[in-house]
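A single protein chain has been removed from this complex, and every other one stays in its place.
When the chains are written out, they are named A, B and C in that same order, and each has its own residue count from 1.
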Amino acid sequence: MLKIGVLGATGFTGEKLVEILAGHKEVEISYLCSRIQDPVPYGEYFPRFKNIVDIPLEHMDVEKAAQMCDLLFLSLPHTVSMEKAAYLLEKGKKVIDLSADYRIKDPAVYEKYYGTTHLDQKNLDKAVYGLPEFFKPEIKSADLIANPGCYPTSIELALLPLLKENMIDKEIIADAISAISGAGRKPKLEYHFQNVSNNAWAYKPFVHQHLPEMSYVLETVSGRPAELVFVPHVAGIETGIISTIHVKLKPQSKEEQIRSVYAQYYEDCFFVRVKEHLPCLKEVANTNFCDIGFALSPCKKKAVIVSCIDNLVKGAAGQAVQNMNLICGFKETEGLI
Amino acid sequence: MLKIGVLGATGFTGEKLVEILAGHKEVEISYLCSRIQDPVPYGEYFPRFKNIVDIPLEHMDVEKAAQMCDLLFLSLPHTVSMEKAAYLLEKGKKVIDLSADYRIKDPAVYEKYYGTTHLDQKNLDKAVYGLPEFFKPEIKSADLIANPGCYPTSIELALLPLLKENMIDKEIIADAISAISGAGRKPKLEYHFQNVSNNAWAYKPFVHQHLPEMSYVLETVSGRPAELVFVPHVAGIETGIISTIHVKLKPQSKEEQIRSVYAQYYEDCFFVRVKEHLPCLKEVANTNFCDIGFALSPCKKKAVIVSCIDNLVKGAAGQAVQNMNLICGFKETEGLI
Amino acid sequence: MLKIGVLGATGFTGEKLVEILAGHKEVEISYLCSRIQDPVPYGEYFPRFKNIVDIPLEHMDVEKAAQMCDLLFLSLPHTVSMEKAAYLLEKGKKVIDLSADYRIKDPAVYEKYYGTTHLDQKNLDKAVYGLPEFFKPEIKSADLIANPGCYPTSIELALLPLLKENMIDKEIIADAISAISGAGRKPKLEYHFQNVSNNAWAYKPFVHQHLPEMSYVLETVSGRPAELVFVPHVAGIETGIISTIHVKLKPQSKEEQIRSVYAQYYEDCFFVRVKEHLPCLKEVANTNFCDIGFALSPCKKKAVIVSCIDNLVKGAAGQAVQNMNLICGFKETEGLI
Partner (left out) sequence: MLKIGVLGATGFTGEKLVEILAGHKEVEISYLCSRIQDPVPYGEYFPRFKNIVDIPLEHMDVEKAAQMCDLLFLSLPHTVSMEKAAYLLEKGKKVIDLSADYRIKDPAVYEKYYGTTHLDQKNLDKAVYGLPEFFKPEIKSADLIANPGCYPTSIELALLPLLKENMIDKEIIADAISAISGAGRKPKLEYHFQNVSNNAWAYKPFVHQHLPEMSYVLETVSGRPAELVFVPHVAGIETGIISTIHVKLKPQSKEEQIRSVYAQYYEDCFFVRVKEHLPCLKEVANTNFCDIGFALSPCKKKAVIVSCIDNLVKGAAGQAVQNMNLICGFKETEGLI
């Protein structure tokens, strides 16, 4: 049994990681920590885990984590991750980082969007972007995974096949709706039930910190320019991201060709389902699937692509476990269905 | 136009008061305050009020409040209200207090449940309990109204007619479900959308601070003993309280007599609707109604009474305005339908 | 008191109309009907209206409606409205039609999108499009109002000032999210609580029946071409539409000019609030406001405009009452704040 640690086990993502790992047949959860002061059984901190995960939740101690575990998930705030990851890698551990710290290859862009200097350039170069559908070989041999952002997972999976095959124009507009869980567990007034329930709003239009990640991945993977407008929204739902993506089709892009390109790219990808109709959010809730559907305009020159994921699963913890499965040679779907 | 002030205009209750008062034809909102430092237009603090209420929200200044207003609503935390009320009454103002400070006549009971010594015994004696269906004459001539609690409004209206007419046993069990708005606007983790949505829990069984208020009112108004078990719950809903009340019927209490007693007590009470069937919560949402229904057990010796209100309207701000209407000689329903 | 009838008083829109009219000081609800067989008090059919609206809900009889009322709201399915409207107009009644029957001036377009031949060409020519912010003089003297669709209200108010002033390109992309109430009260599996709660999906991309209405109004009012891509969504919320609209700015369109154009168009429009920030849905819930905000891209060549309304109020019943107020010379805001 592989020994696993989760650093940052009390956020929504860390909690979801523990939930998935608890049902995984090949691993043992050996170490859980957070900013808590005194240790407390995890099943007491989160009563829903009682009888399932009863090891202690401890104050974060990266040395202890290294001693007790073979592989570590970092579910930490950005900037904190890069401190811990460097130490753990030095100790020969495998690290899957769910923060943004190793996703953006250019430190200047990182600094612009995350407001702080990148401190671990060496590992930044080594980090593999953990989108298994496009980086499976690299992931299998990686020591450090930069687990993709939630919005990027949803939007990159929808666009990469079409962009690589030169089927769409570089001008792309994406509106996405996310559950509030994406914003984290801080007790802010904005996240109060009375404010979120039955509400919806757009935020950070054009300038969300996931934009440079998406632009970089879209352009480097496809080898083509991508000018992405991205407007994220929050709505009063508990789980998921639905992205509605507007593209202009190149003249040769017919409906059957689009369908065929998707089929070809994703035929061996269990967790991407290309639907005949537009997908809906609830069909991916609590799953590691990304459902994709599309429709053409009557003039056949435009298309809308809709992509749905569970933001905490395929958008975070599920994808992280999928990456672990690949690194460790487990069945790719283990723990995830 | 009567000049109105709301002290504590940023909580859920204060906000609802402003909403109702803004549509009231006989009053002018003249002063709004809270713990805010620098004044800001109310319609900026709460953007939904823009174009409707644009006077400033100010830092609380009770002297200014007294100068500018004829009648003040205190939507303040308990213990704060009693300081302000005393001053305002001295200045000859009418005061409607929505806190718990003047509801419980016995200072020792107040201290037991609210954890602090009562500081305004003099006005405690003068305060009129603002349940218009039972204290209308007293309210009309009152200077200080102790506006009832939300749970008490729901439960007292259901029980008082039956208790007064000696139709039920003194042993009563009430389970109630409230929207989370009753807990206030504090940004606590417990009130986070992800925790409240699709959740439900019981809290403070047997010892909720509204229990002594209910017991006192039930017993003094009916002149009979009442042994009430009260278990409040919170569920993932935005608005309302539904109380399910179990009573044992006295031998003479037949279905038609219960119906007839309710009809007799409430025939002139616009805001109490005795239904033929059990009421549902949504039918009173955003209204000042209390809907009441009941059903007898097959053996006819027991009954369950269900009572629904909007916790912020009939359970707080709406009832406060109803009290103001009575004090000021306005139409009782003004602003409320 | 003006005597009012509502034909189709049991749908979500008809119910909202009755709610608004019940609080309107200048009118009396005189006739309510639907497809019901035997008459029943309206406050029994919808228990929330008990004590408020207790006149009968009757089986639809357009002759009786004409006898009893001065002005009729038609909240009927499209194709049914045009039969009734013709009769009522002939009898000299004012008619505000909330269906789609008189919104689209070209019968061929109507037939394409609504699947049936238009049967009342004569009145189609006379009907005035009931968007008060742009057709106030025509509305004031109209006999027949084609009350705008919900999505069109939201999107036209956001775009018309910019399009008329030639500030944006003709290519426009709008993604909108609506509450399920827009789909009506049919008991379909798709609308079951378990399917809608926590769900979101796109539907009818490029081909929604509100598209030709929007295109027609945008082009005729502005005198400029508009190529609109429109993708509506449903999400698990009870109330409202939020539209996120992507536009390309003409070179002369700076932020301050956009703000100034909006200010100029809407300075006398009580129900349109141009916000400094992006608006959120809940701030317009249960109001007749349309809140509009916008943001420019970093390159200043693009903008996103976000527009929020309550789909049943400004998007239907509220706007219908606003139109009635204009026709009848009442205060424009009567019954609506």
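In the analysis below, contacts are C-beta pairs under 8 Å (C-beta built on N, C-alpha and C of every residue); 3 or more make two chains touch, one makes a residue touch a chain.
What you see is a predicted model, and the numbers here were worked out from it, not measured in a lab.
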item: Selected from B:Asn166, B:Asn199, B:Thr220 or B:Ser260 as touching the chain missing from the view; value: B:Asn199
item: Options B:Val272, B:Ala285, B:Ile309 or B:Leu326, residue touching the unrepresented chain; value: B:Ala285
item: Residue in contact with the excluded chain [from B:Ile139, B:Leu218, B:Ile237 or B:Ile292]; value: B:Ile237
item: Candidate in contact with the missing chain, chosen from A:Ile29, A:Met60 or A:Val284; value: A:Val284
item: Omitted-chain contact residue, chosen from A:Lys50, A:Lys254 or A:Lys300; value: A:Lys50
item: Interface with the undisplayed chain - residues on chain B; value: 173, 175, 177, 195, 198-203, 205-207, 229, 231, 233, 235-240, 242, 244, 246, 278-282, 285, 295-298, 302, 304, 306
item: Interface residues of chain C (partner: the chain not displayed); value: 12, 180-181, 185, 187-189, 191-198, 236, 238
item: Hidden partner chain, residues of chain A it touches; value: 22-23, 47-48, 50-52, 198, 270, 273, 275, 279-280, 282-287, 289, 291, 337
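Simple rule for what comes next: only the chains that are shown with their structure count from here on.
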item: Per-chain Cα centre nearest the global Cα centre, belonging to chain; value: C
item: Chain pair that, of all pairs, has the most C-beta pairs in contact; value: A-C
item: Centre-to-centre distance between chain B and chain A (centres being mean Cα positions), rounded to whole Å; value: 47
item: Whole-Å gap separating chain A and chain C, where each centre is the average of the chain's CA atoms; value: 39
item: Chain centre separation in whole Å, for chain C relative to chain B (CA means); value: 36
item: Overlap residues in chain C, where contacts from two or more other chains coincide; value: 279-280, 282, 285
